[in-house]
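A single protein chain has been omitted from the complex, and every remaining protein chain is retained in its original position.
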Amino acid sequence: MRSSAVDNGLRTGVTFGIVIVTMFLIGFTVTGAGLIGKLFGASDSATPSLMFYSLFMILIGMWAGASASPRPLTEADTFKRALISGLVAGLVSGAIAAVIGFIFGDLSANKIDPRTYLPSVSPDSIKLFLFNQTPLMGSLTLLALMTVSAAVSAALSFFFRSNHWLKNKSGETSNAARGFFQSAGLNRVLQSQYASYVFWAITAVVLIILPRVWGSYWNYVFGTVGIYIILGLGLNIITGWAGQLVIGYVAFFAIGAYTFALLTAPEPHHLTVNFWVALALGVLVAGISGLLIGLPILNLRGDYLAIVTLGFAEIIRILLKSDLMTDYTAGPRGIRDIGGPTILGKPFVSDVDFMYVIIVAVLAVTFIAHRLRNSRTGKAWFAINLDETVARATGINAFGSKLLALSLSAAVAGLAGALFASRNQFTGPDDHALMVSINVICLVIVGGIGNIPGVFLGAFALKGLPEILRETESYRLLIFGVLLVIMMRLRPEGFLPARRPELEKHAAQTPSGKEA
Amino acid sequence: MPACIQTKKVSKIFGGLTAVNSVDVVVPENAIASIIGPNGAGKTTLFNCISGYYVPEHGEILFYDMPIQGQPTYEVATMGIARTYQNIRLFGEMTAIENIMVGQYPRFKAGWVDAILSTPRERSEEKQAVEEGRRLLKFVGLEGLGDSLARNLPYGAQRRLEIARALANKPRLLLLDEPTAGMNPQETEKMTHFIRSLRDELGITILLIEHDMRVVMGISDQITVLDYGTKIAEGKPKDIQSNQRVIEAYLGPDVTSLTQKYQLRKKQRYAKS
Amino acid sequence: MDKPTSTSDQGKLRFGRYVRMFIGIVIGVFLVWRLYDVLVVEHKFGADTWVRFGLSGLILGGMYALIAIGYTLVYGIMFMINFAHGEVMMLGAFGGFFVFEALRFIPAPTLADPKLNFLDAHPIFSVFLAFAVGISISATAGYFLEKIAYRPLRKAPRLILLITAIGASIFLQNLAMLLFGPQRKNVVNPDLLDRGAGWTITVSGNPVLISYTGVFSLVLSAVLMIGLYILVQRTKLGRAMRSVAQDKNTASLMGVDVDDVISKTFIISGSLAGAAGVMWGIHMGLVNHYTGFLPGIKAFTAAVMGGIGNIPGAMLGGMVLGIIEATGPAALGIDFQLKDVIAFSILVLVLILRPSGILGEKLSEEKL
Partner (left out) sequence: MLKVENLQVYYGAIHALQGVSFHLEQGEIVALIGANGAGKSTVLNTVSGILRPREGSVAFEGQAIHETPPQDIVRKGIIHVPEGRKIFSRMTVTENLEMGAYTNNDRAAINRDMEAVFARFSRLRERRDQLGGTLSGGEQQMLAIGRGLMAHPKLLLLDEPSMGLSPILVEQIFDIIQDINEQGTSILLVEQNAQMALAIADRAYVLETGNIVMQGTGDDLLKDPKVIAAYLGGH
């Protein structure tokens, strides 16, 4: 059964109405306008201009209109149907927003500040929401803006979807592009060995030069990104390949960081172990703790395993934070003055130098992950992930394999933790909250679970982008939550899905007669 | 000939229900043996006991005179017992050749350290694995399909790939759970030949569960009949075909008279209307 | 027939059994030592203190039980850990808080007290309204959570559902934080339910306060639990829920609309969580966006402890966990800061040592 155009519009309208009101209530309308302003190169001013706010609302209205316009397009779908859907969607969402806007505008006019209960709704944001007009005029403007933009966008999207000319044209161009690449033999060039040498050479040069030129702020940002890449690659082993979700991954990060910190900081144990030794020990202790924690729990079913690891992580964090451990781990205050790297006795602690350390670590872990991925061990992990029972029946010691995967993951997390502590020259219990794990899980999933380039993409998108879009800082976790839900629904394999290697073809291409 | 696999009074009980009841089966080396019986007779349960999924409550299972009951599944597999499943269970998200390479797992030694360092051992093993995988693909008639995902293969190809994966470990005993289920007569015919060639060319002992009597009677050296978890008959195909208890188990004691009774009742019904 | 009730994976059994035995012995020895130390050697607390702890444990346990039932119902029917369940409870707590705040602003002057507000003038109605609103909000949240986030994933692997639930949990928590601000809010009860008011009894010469809010919470949780039990055991909807939990396909062959039953299950568990949330506000007095997280995980622990999928088990598990948490730090002579460590340790230990829970049947692996 097909829903009528009005129904369709009504449903979309209510959804978008709620979204707009929520955005207003959490102050995102102001942030959104600011983001649009930034897009157009406007300088960071405290109050975004009315123009950018209008543009922001128009974009939302157009989105509403586009999603309201009927899909899939059949013969019976007429232009009228699309227009009605869009119009209704705009009208309804606009009306919902207008009513709420009017209420708040009226309250504000009567000098009632809603910030006691809704701290994000400032008088400025109310004024902006109502286009700096009176409550009545403002809400009417809101209504009109939404209706018009939704209707226009519904009509436009009708044309885009129905217009065969456009569809064919774009198909042709992409074909043409592909043809060009093929005919020019670009593919072969790109795949040739020299190309990869050139690529690596350029990458190396860039990686050597960049930390020197872009200043300590970007070194800090990309240092964090690098540490999260390491964490992501580590989690990928146990979760992406072996298929065991570990929510409490941060526990191993904390173990690595604390091991390193306690060995190199003057307080509380007066140890000044060499950076490299402490780093190795941090990795080792984290790996062993992965082994020990894994022993009793790795036979648990997937979701139980996830929750148990969460329990472990919380226990470790609460213990670190408690007074009980103050003598051993410096308690809630954390550990200061953690040592930095030295090479041949020379300190190596400037932000540029440390960036190199992180780059080397990222490359090393990437290399290891790459080597493991399609090895015999890696295949065993993936087999366990897909069907543990059958994997066992083909001779794989599933428990042992999972234990190995968890230990390796934990060791990598230990490395990340040690680097993190060393770079910040500080570590405390709050560095190791559950949100670190959630961040890592998000970036692995968003990038493409089980895929190495996916981890890079995910880390840049989830740790790098928010640094650039500073306005969104407080909305970051909210967006993560939505992102997780949407990814699981639409694209659980992530933006860069993992690909299987082509072994048969590869073997066929190498002249097999020689070695026989 | 030595016994390849032998069960001695094996019983498996599920919550009070005896699924397999004191069953003795002896399969000589290099034989093709079948287990038949009505649905729910305990055939697959017996398979699961042999391959190590279940630990039988009573009895012993001997593989070349070595007791294997209670051994973990992966060790049973490593010793040389491979199996297929009634409802094909491949690693769907892996390619065909990778499925076979997982099957080869116990035969190779390279560990994670080898993988990271890319030691000569790991490189030569990997090369050997791919080579043998391709040979196996060719053997089961899937040449050229090695790089397609297992779940995208057609039904018949999936069945053959599953057997190829089982063969990858060079097993001495192969357990086949309804290898011709869902096949048409021509495909069944081919599969029958294929199973025989496994024994003749590779020297593998085969124990299979099968419902298609043409297949069973055609290739079995020995047939064991289970009913309600109990062995009710054992012997050569000819003996089984004429065994009264087997006929009863499959068709009921006086199926002819029942058939006549029901046909009569049908006639009366037609007469009425 | 061939569905296994017990699988042997000797590999893990052999390994696991020793590890588990070792852990069990270590824990046992530790417990005996600490209990002996605290109860016999030091004799730190009098009977009155234990009564006080026990009481607050019971009250806490009642709330845990209500939340735990939600986990168990949803797990029984969908085999998923509804990680966002704690957040559903938090929304209910906010609902109750806002009702009290709103009613406090409505004047209801009487001759005796011209400054009287509605909340104090009609406390019973106010509390009733708070529960009605809190429960409705949580029930609605549960309903939409299932409909928007979980329903499209009906056939997806469990891990995908779990990640979705984690996503929903993060979303709801941060939404609440952005909407209502990160600071804690004091829930101002009507005078009748003042947290300091109650009956005083004397135990070994010392007074012990039995607060009205505590008794109220305990009674209400008991009533709700009994009501739920009757709903599940005696009504048509309850039968439908149980049938869907056992076998969705067969249930639909009986004419049961599986989607509808799952929706209703989420509404019911949301309602119970909402009730627990409002109670939490009334009894504990503080509400913020983080209110649901810890009780949620602890209630999950309780559900697992009682055998997940088992309703009486969830009730029992909640009660036991509440009492352990309240008396544990004192009984073991450790810092009260570490009471959450006790709860999490129980979570970890139960899952390691007896994942089927106290009342649970042996968990059958659904797929061999």
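Each chain carries a letter (A, B and C) given by its place in the written order, and its residues are counted from 1.
Just so it is clear, a residue touches a chain if its C-beta (ideal position, glycine included) is under 8 Å from a C-beta of that chain, and two chains touch if they have at least 3 such contacts.
Just so you know, these numbers come straight off a predicted model, no measurement behind them.
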Which displayed chains the hidden chain touches across the whole complex: B, C
Full-complex contact with the absent chain, from B:Ile13, B:Ala181 or B:Ile232: B:Ala181
Touch list for subunit B against the chain that is not drawn: 38-41, 92, 151-155, 158, 178, 181-185, 187, 211-214, 228, 241, 247-248, 250-253, 255, 258-259, 262-263, 265-266, 269, 273
In subunit C, positions touching the absent partner: 1, 236, 239-240, 242-243, 246-247, 249-258
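Methods note: only the chains that are shown with their structure count from here on.
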Chain ID, smallest distance between chain and overall C-alpha centroids: A
Centroid distance [mean C-alpha coordinates] between subunit C and subunit A, Å: 31
Multi-partner residues of subunit B (each touching 2 or more other chains): 52-53, 72-75
Multi-partner residues of subunit C (each touching 2 or more other chains): 9, 11, 368
Contact footprint of subunit B on subunit A as seen in their complex: 368, 371-372, 375-380, 382-383, 386-387, 389-398, 404, 408, 500-508, 512, 515
Touching residues on subunit A, where the partner in the complex is subunit C: 22, 25-27, 117-120, 243, 245, 247, 295-304, 306-308, 310-312, 314-315, 318-319, 321-324, 389, 392, 397-400, 438, 441, 445, 474-475, 477-478, 480-485, 488-489, 492
Subunit A contact footprint on subunit B (complex, rising order): 51-53, 72-75, 77-78, 82-83, 85, 89, 91-98, 101-103, 105-106, 108, 110-112, 114-118, 122, 125-127, 129-131, 133-134, 137, 144, 146-147, 149, 165, 168-169
